[in-house]
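Here's the structure we're looking at; comments come further down.
Showing just some of the chains, left in place.
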Amino acid sequence: MVNVGIIGATGYTGEELISILLRHPQVRITYLSAKIEKPTPISDIFPKFRNRLNVTCRLPETDLAVSTCDVLFLALPHTVSMDWVPRFLKANRRVIDLSADYRLKDKKIYERFYKNRHRDVHNLKQAVYGLPEIYRSKIKQARLVANPGCYPTAAVLGLAPLIACDVLSGQEDIIIDAKTGVTGAGRRALLEYSFSELNEDMYAYKINIHQHMPEIKQELSKLGGKNIKFTFVPHLLSVNRGILETIYVKLNQSSVRNNQKRKGNKEKDLLKLYKNFYKKEPFVRIREGDGGIRLRDVVGTNFCDITIRCFPEKDLLIIITAIDNLIKGAAGQAVQNMNIMYDFYEQTALV
Amino acid sequence: MVNVGIIGATGYTGEELISILLRHPQVRITYLSAKIEKPTPISDIFPKFRNRLNVTCRLPETDLAVSTCDVLFLALPHTVSMDWVPRFLKANRRVIDLSADYRLKDKKIYERFYKNRHRDVHNLKQAVYGLPEIYRSKIKQARLVANPGCYPTAAVLGLAPLIACDVLSGQEDIIIDAKTGVTGAGRRALLEYSFSELNEDMYAYKINIHQHMPEIKQELSKLGGKNIKFTFVPHLLSVNRGILETIYVKLNQSSVRNNQKRKGNKEKDLLKLYKNFYKKEPFVRIREGDGGIRLRDVVGTNFCDITIRCFPEKDLLIIITAIDNLIKGAAGQAVQNMNIMYDFYEQTALV
């Protein structure tokens, strides 16, 4: 039985982590903390956990966390995590950080996008980017996992097969039109996220300046072995959960042929490429045919659904990906990473 | 052309007042103010008014308000209105106050429910409760109208015919199970009203302690000539607009007969009673038959829809009423009152 703790237990990601971990037969939640006025039973903060979890949430404290936990999930705001990670690593605990603090390998880029000096460059190097579909073997050995952002998870999984197999014509043409539910904005008291302001609405925001862009760029460029450029337009939907990304790319026709080494329909070739790329992945589903990709099929699950539509006369490929932003885009992927780190069955608590 | 101003223009009621007044051919919006950091065009605050209204919203100021307006709508929080009303009345302006400050005739009850001393008892006396269906002739002459609350509008209109005609068995049995959309809570940055907290939810709140209760009680008791008691349970719905109240009353069988002076089906008698009571009212619709009362039929309108279902074997009458909380429950009724005060056609700008 592994003892787990959550720092930042009172946000939506913390809430989802608790929900998932309560279904995990090999772990026990032993420690919960958050920026909170006074120690409070977690079931008073989230009444849904009454009769299910009897742990008091308190201000974070290194000693208590370390003495009660084998592994710590940090569901903290960006720039706060890096104050806690070194303490837990020093005490030889494993850490899964759900903030952005250890995702970007280039500290200058981090500092530009998150408007803060990076205060733990030392541990940045050892952090493993926690996307199991790409880094599973490194995650197995990791002491510190930087759990991916929600938009990057959907974007990188949607583009990885193309980029790894060099099927793109040129990087400059990728357009990512992303749509997210409101929980992606966190649990905050802001007028702009109030029900009456958002209900029945939709809009684009942070066009080409969203802080998840350098993360997508880092991972795509690493996969492609070259600088990958793209345009990123996130939109806010008036739903609670889910991310759907519609991605437009220009294909490199010859590459498709060379890679696939066969004749025939380009869409079929590319579908095969995708299926092959993810053939051993428990949480990526390549969808074909009529049904399409929709939020309701992934919300509440750890799946990333992907489909493609190819228009050869335009050398255009459209990729659609969908995840639950709080699960595959945050808490679910974090538990998937823990399962890998502890050599548990990877799907435990996640289906 | 009447010049109108709004104090408190940046809340949902202020926004709705602007929407309605822009359609009014006999008025001109000349002044907008609110608790605001710096003077801002109203179309920057509510972009929906771009190309429609070119007025700058600024901090409220008596002189400017008085010099530019014939009538002032006060869409202010409770306990703030009473600081402004005396100044406008003194300058001989007409005032329609949408707060609760002048609704309760007994200042002690006001002070208990609104937790504040009443600082303008003098004008309290002359304030006319702005429910046109009951007080139309007084509103015509009024200098100061206390515009009714949203829950009281639906409750009083639903019960007035019964109480005025003494058809109730005894006041102690009235149960008002009320449901409201979220805009009823105002335009505020509170976690509990954030989209992700409220969406797909529903709950009861302020059971039997809601501040609208003394207002309902005052009006029902005045109508009945005796103290009317009731139980009031408001519920919050995850919709933007609309109030639906399901009201349970015990009938006084003999009264029905005496009042109606005819034999026959009790439900029909009562329907006739309701239709008769409201026969000249442009904004009360008595509905019968299968269709039922639903939010969608009143949202966006100034109507109050009412239906009744009678269960004679239980001496039970169920009344269902519905309004748009921001229109008949606030801004629409305020404009209806203005139309009455200025002898405009009562439905102007309201259909």
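Each chain gets a letter, A and B, in the order it is written, and its residues are counted from 1.
The definition used in the following text is that contacts are C-beta pairs under 8 Å (C-beta built on N, C-alpha and C of every residue); 3 or more make two chains touch, one makes a residue touch a chain.
All figures in this text were calculated on a predicted structure; none of them were measured in a lab.
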* If 2 of the identical protein chains are displayed, how many copies are present in the complete complex? -> 4
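Quick note on the criterion: only the chains that are shown with their structure count from here on.
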* Structure fact -> Chain centres from averaged Cα atoms put chain A and chain B apart, in whole Å, by 47
* For chain B, which residues are in contact with chain A within the complex? -> 12, 182-183, 185, 187-191, 193-200, 238-240
